[in-house]
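Excluded from the complex is one protein chain; the other protein chains are retained at their positions.
We call the chains A and B, going by the order they appear; numbering starts again at 1 in every chain.
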Amino acid sequence: MELYKLTIHEAHEKLVSKEISAREFTESVFSRIDKVEDKVRSYLTLTKEIAFGQAEKVDRKIASGEKIGPLAGIPAAIKDVMCVEGVRTTCGSKILENYVPVYTSTAAKNLLNEGIIMTGKTNMDEFAMGSSTENSRFFPTRNPWDLERVPGGSSGGSATAVAAGEAIFSLGSDTGGSIRQPAALCGIVGMKPTYGLVSRYGLVAFASSLDQIGPFTKDVRDCAITLNYLIGHDPLDSTSVKIDKPDYTKALSDDLKGVKIGVPRELMVEGIDPKVREAVENALEVFGKSGAIVAETSLPNLDYALSAYYIIAPAEASSNLARFDGVRYGYRVPGTEDLMDMYMLTRAEGFGDEVKRRIMLGTYALSAGYYEAYYGQAQKVRTLIIRDFNRAFEEFDVLVSPTSPTTAFKIGEKIDDPLQMYLSDICTIPVNLAGLPAISVPCGMVDELPVGLHIIGKTLGEEMLLKVAYSFEQNFGWNEKPAL
Amino acid sequence: MEYESVIGLEIHVELDTESKMFCNCSTRFGEEPNTQTCPVCLGLPGSLPVANEKAIEYVIKSGLAIGCDISLYSQFHRKNYFYPDMPKNYQISQYDLPLCINGHVDLDMDDYETRIGVTRIHLEEDTGKLIHVGGAGRIAGAEYSLVDFNRAGVPLMEIVSEPDIRTPEEAKVYAQKLRAILISLGVSDCSMEKGSMRVDANVSIRPKGSTEFGVKTELKNLNSFRSLQRALTYEIERQKKALEEGEVIVQETRHWDESKNRTSILRTKEYAHDYRYFPDPDLVPMQFDSSWIESLKAEIPELPDERKQRFIRRFGLPAHDANLLTATKAMGDFFEEAVSIYAGDPKAISNWILGDLSYYLNTENLEIDESAITPKHIVEMLKLIDNGTISGKIAKEIFPEMFETGKMPQAIVEERGMTQISGEDEIAKIIDTVLAENAAVVQEYREGKERAFGFLVGQAMRLTKGRANPQLVNKLLREKL
Partner (left out) sequence: MAISEKDVKHVGWLARLALNDAEIRKFTQQLGVILEHAGKIAGLDTENVPPTSHAIPLKNVLREDKLGVCLTPEAALLNAPEKENQAFVVPKIV
């Protein structure tokens, strides 16, 4: 078996038993990268040298008989929106094309401390704004299942790296579905934890109240393992929650007796491709077999989630992205007359159209005379959505829906129609507004493209969420891989 | 027409915390450029703020000290605008939920008292420093500018007054009083020179008796209490003249030029700022319980008003003296230290502090704790007067040297041979000389002209360059005559 095909838990056993070395494992992944990267283009930066240095360290540890953690020696990719000291971090933007951070994000640090092998930084929609990775200022990433199609986004490169075997797992960030939607479109597992569970320190902010880091993995067990090391209170992030760290792998069980699963009507109707809906409905049958109770429910305010999101997220973004001004770091347009010229031209050249659209949208929504109608109202709608979820969770343990209303679409298909692109996130966005955890697990194929099942948990209900996802995965028994 | 001026002050005070508002960089002043920065205060991508507890305590204490209502629920907002001294191009500040609201400062203006309302006190972060290269260091005409972010992120408290101030003098007294209060609290050193206290003034005028507000201008670059008072005086006159000549006042920001003694337009309001305030999603709200506020209240030390009352009560000072002595913490401390080592009348100490010492401090533009004269100087001088070594007149004569050099009065008196002549024999000899030289006057005296006596005393003082003990001269002269 080719080593790059291993999961984290499979590889860990082989590393501990010295059946394989971290070096061999890393070599396998990099030779896979050599083979498929030209087609898929997952990476913006490869960190081969660093990776082999890390592998050597892990191998020395194993050789000396030291105990290693489950992530030690596991090749992993990091979305290029998380800072890693000394490694170029672009956020997919021209404005940060040559930016080299002087510090490492807490999430990446947590994993690096566990001994992961960093393969590189992955491609993404510029500043995580997009649902197709076409908004990368460098190049689009292609879906390993069909190279003419998008991998989803914004964490497209992190999804394809795992789906194409160019990394064993990866990190992404999810502001409105940027982990779950590409996971669905690439046929892998992707999770957005509860807001505040994973530190945002060092994650270049898109929309601060919605952003959350999470893993892409090949299966739910790997997701639980990764989550174990990703989370933890960080004094550097004021929004980081303090909890006793559970061992999420202990929650994995396929017995769902008595578990109540709600299906929000609002996420199953309008705009959902009928074939996708059918695939999800078929998948729900599986839950019945494991003893869960599935019932329809209604969260009426979810109909307003997309509207609220496209005010709140751009508003925060317009402020977060103000710092990219050519003064302290990043691109500066040369030879300008004065400061105003420098600002205006640097930002006009440095940012792509989607980023500009959202900055302008957010600036408009916050500006004098419009604040109450847009931003103020959107924040109130956010309250209504949270209330809807709270009510639903009084009755249900988890809620389910399709992750994405469609399977992977053609490159270029929606690029000139921002609103159509935004609709890709219609099922995932409400979760970010409410700060909830959610996961996408593969639930079959439509026209030879993977479909994702979206499971939404309660605040800090990761254990139940993973249990339901694991049970589904075990009972559904889907195991297709793209032919690359 | 008779006008009255309407003045409101916005006072920014850098808080004296160890670390910055949202990161743990040092707040030290005057270090090499960009040596006190980190990802947070440089606004590097991905960095996040965490609020400094001490700074919040300091603001609440300041609020308590001036009778504010403390908000039990408060929040930080982002104030969005582009400027190169601001690392994130937004300033973390407060908007509709400031830490303190509705306070007041009472002013004792000697012949009347007045209360100045304080609208709010909020907490924000300071900006970096710009150094303009070329154009004589001024922003206008500079070729380019340098940015130093050492100051970026230092906790900054903004105290906004109501437009209750009516004269430039009141403005000065209000600012000085706030400064005294904040220094007593230990929340800031309030140095206008270092920029840890910065005053902006809004001023308009209106016909006396009117309750409507005129169009206001905002004055910047008021780097001392003196410039605050002078700039306001100038600006009020400028506005009066403009109105009298039928011009309209334009809402604008004006720059005070101390050397030219005038204000000039910095910018007009044509491009109204749109700060797009919104709650900072990176910082969570603050909710305080009243017992915590109470515990902060208990930590508040004696404030200038209480001190003033104590000075009146304990030292028997007139209210006027007590008011002036407690106008700054340093002056009050000076006075108290002097009193503690002097057995005589505290009023004598007060007289010297408020008289000669204040005169020389003003001339040199110094604060009392910056001068070479210490309480020991004043007390030693008083003791020399009390034991007859020098006269009050001599004391006044030696004061400038003491002020300039910091030499102790005893030493100066000895060096300059200015001790009082109190030996009876010595004075008797001098009187003999005077009598011999002024036979005609002596004759007049004996004929009953009392005025002649004064002349003879004066001659004795002249011969001794004022060092003769005047009581002895009087006594011996009577005897001899």
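Criterion: contacts are C-beta pairs under 8 Å (C-beta built on N, C-alpha and C of every residue); 3 or more make two chains touch, one makes a residue touch a chain.
Just so it is clear, the model here is predicted, and its values are computed rather than measured.
Touch with the chain omitted from the figure is made, among B:131, B:265, B:341 or B:481, by B:131.
Interface note for the absent chain: among A:386, A:445 or A:484, the touching residue is A:386. Of the listed positions A:231, A:327 or A:453, the one in contact with the omitted chain in the full complex is A:327. Among the residues A:4, A:99, A:248 or A:409, only A:99 touches the chain that is left out of the figure. Contacts to the hidden chain, counted on chain A, fall at residues 98-100, 102, 194-196, 209-210, 235, 238-239, 241, 301, 303-304, 306-308, 310-311, 318, 322, 325-332, 336-345, 347-348, 351, 356-357, 359-361, 363-365, 367, 370, 373-374, 376-384, 386, 418-419, 422, 433-436, 459.
Mapped onto chain B, the footprint of the missing chain covers residues 17-19, 23-26, 32-39, 42, 50-56, 75, 82, 84, 130-132, 139-140, 142-149, 274, 276, 278-279, 281, 283-288.
The definition used in the following text is that only the chains that are shown with their structure count from here on.
Chain A and chain B, compared by their mean Cα positions, are separated by 57 Å.
For chain A in complex with chain B, the residues that touch the partner chain are 82-83, 89, 91, 96, 99, 101-103, 105, 200-205, 207-209, 235-239, 315-316, 318-319, 322-325, 327-329, 339, 343, 363, 366-368, 371, 375. The residues of chain B lying in touch with chain A in their complex are 39, 42-51, 78, 80, 82, 84, 87-90, 147, 274, 276-278, 281-284.
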